[in-house]
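All protein chains but one are shown at their positions in the complex.
== chain A ==
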């Protein structure tokens, strides 16, 4: 292909960066000695004069908020308590309905007034929903998923989790809808919301937990609030976009029909935007499920708690069982909500049937609920799945892991040692050995080259933030773990993405696997990794790679599929071999998309790193985790912002690079 523009510029920058990298490696080796020889320790360690006491200030602010802030007679804590109460009521009800039953009295003396819904009733309800949303196939699938929960003894925990999901999702959807509408209606609100949402997406979830724990205390309500805050942002964005996307003519019609502003919104715009809004609902559900384990750190019970406590006990079997139950629940809810979102719209044939014919399933389910409730009074097996019939796979999994560990110990250990010695440790040494001003300089230079002085300033400011807050070493450890993981994810993901576009059976299998991987809560990846490799950087890296692989595959596949077929035909007509087609046409043209995929991979990797803190990494994630266990708000928030700073630097640099690549390829102006 012919590249117009400066033909010399490309090798020049490439040479410059090659030189800088070599220099960095050499520098990292000797920086410590040099700084000692020159008596310039500040090169390696940010001097205390430059530090700012942000952590202490944030902590003091939070304390002030909780202790001193009053609005007239109302203290700030009254507001948080009020919010907690508001959330608690529906949660208690949902939990009573699904798991505990209605009780009277408190604590030990509580007696059950009414039992919860029987397992049969719940399964009947999801089967009916599956059939209503799509087909008998889906109904059977979700029914089987829920039956699995009962048979494998996870029912009670699963219902606790389901109760919090059924409360978190409507609150998240309603809140997102309201904020999204406000953002659509008033430009000013949008201008405020947008950067906040951007930041929320990059700050790791753990960092939210600390202030929430501080404000709402430990317990299911705090967990629910954290879940809502985490799951709401996509709904806000999607609502604003969906409303903007309603055709101008439909808006015009609403006005011409004489709708009042609220009629325009609720009777015309929101219903017209419904298909897009349903995508948002699906997102809220998936993110809520993703929070299940994390939320259990601040008091959510259920499956998340089971996983967490099993991980802490290193009880592999139990952890895996509960983890699988989360996966099953997640997949079932995902398919169900997607089916609702893509439900074929009604046709005239379905209209005008008598009520019973139109709603056969709601009636059946109501009957099943009533019937099983009555029958449950005399037959306990109808009320709750009989313990005698549960299967447990915990032992089995423990044995499997045991066997693998015993039989393949040497091989596993060899892989681990090889990776540690040849990749992880050298990279870590280089990054931690570099003087901090050098790194800030490099990042700023990259910003300047890719996006001009604004980006340079942003990079300088954000990397400076890490330095002045005393997060430097943790940040470098984060960059190292993230960098290695992303590189490996890219090395595996891009070829898989290419394979996925070949249209072969292999490609379809890859696509399906990636789809499923994306529905799994991030935590689940930790379980098998810990089983096989125990704790440490290597285990963390594997978990991160598994979790962050999907976008690399997806974007690569998407980028290649989006190439105009005419270009490919032109290549074939020019006599390119298949290999040449790939390397000369497909990959270069897909480059901008691949870069965006890598960008997403980095974002996911960073969010996963905070979770891998559980397996003993020493990075910013660990800092947040420690802050959480000590309820130290300042430390948690500042470390969380540190992760966000890294995420933003990576995001902006890559976006600028992708933009340049796109312009060079003439894909966008």
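Heads up, the rule we're going with is that contacts are C-beta pairs under 8 Å (C-beta built on N, C-alpha and C of every residue); 3 or more make two chains touch, one makes a residue touch a chain; residues count from 1.
By definition in this document, contacts and distances are computed from a predicted model.
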From the options "MacB-like periplasmic core domain containing protein", "Succinate dehydrogenase cytochrome b subunit", "Fe-S cluster assembly protein SufD" or "Quaternary amine transport ATP-binding protein", the chain left out of the display has the UniProt protein name "Quaternary amine transport ATP-binding protein"
Any idea which of A:250, A:513, A:532 or A:626 touches the chain not displayed? A:250
I'm checking contacts with the chain that's been left out. Which of A:140, A:259 or A:432 qualifies? A:259
Sole residue of A:271, A:437 or A:495 that reaches the chain not shown, by the stated touch rule: A:271
Absent chain, residues of chain A that touch it: 247, 249-250, 252-253, 255-260, 263, 267-268, 271-272, 274, 345-348, 351-352
